[in-house]
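All protein chains but one are shown in place.
Take a look at chain A:
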Amino acid sequence: MAEWEWEAATVDQLLDVQIYAADGEPLGKVDDLEFTTPSDGGAPVLTAILCGPSAFGPRLGGLVGLTVWAIGRRLSPTGSDPVRVPMTQVDRVNRREIRLRESARPLGTHRFADWTREHIVCQIPGGSR
């Protein structure tokens, strides 16, 4: 499980925190959080971090949020499900950043960067350096 280097007083302190890959590459921000209520009816537990337009849009709310969500739903291979990083894939959490484990890479956090690199940047002369 993730190592917590600080005590978050409220959950919203975790929102909008910067996420880094294991090698230090910036991946995005915490757009939303997933909580699960245990089957024994206890207090909800933080189970995953959600990223991407389908998590970001609903947080904006209103027509703008709906538009962002709809665009994300059409462009994403997983439909309206946001990129979900289970807490088991999180290495460390502190007030300023969240660092993922090496094994988090296939989860889809790199998808947008990979797409722009392949389809735009590498097509421009000098872009594939």
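Assume a residue touches a chain if its C-beta (ideal position, glycine included) is under 8 Å from a C-beta of that chain, and two chains touch if they have at least 3 such contacts; residues count from 1.
As a convention for this text, contacts and distances are computed from a predicted model.
Trainee: Can you tell which of "Cell shape-determining protein MreC", "Molybdopterin synthase sulfur carrier subunit", "Divalent metal cation transporter" or "Ferrous iron transport protein B" UniProt lists for the chain that's not drawn?
Mentor: Record says "Divalent metal cation transporter".
Trainee: Would you write out the residues of chain A that touch the absent chain, in ascending order?
Mentor: 15-19, 25-29, 31, 56, 59-61, 64, 95-96, 112-113, 116-117, 120-122, 124, 126-129
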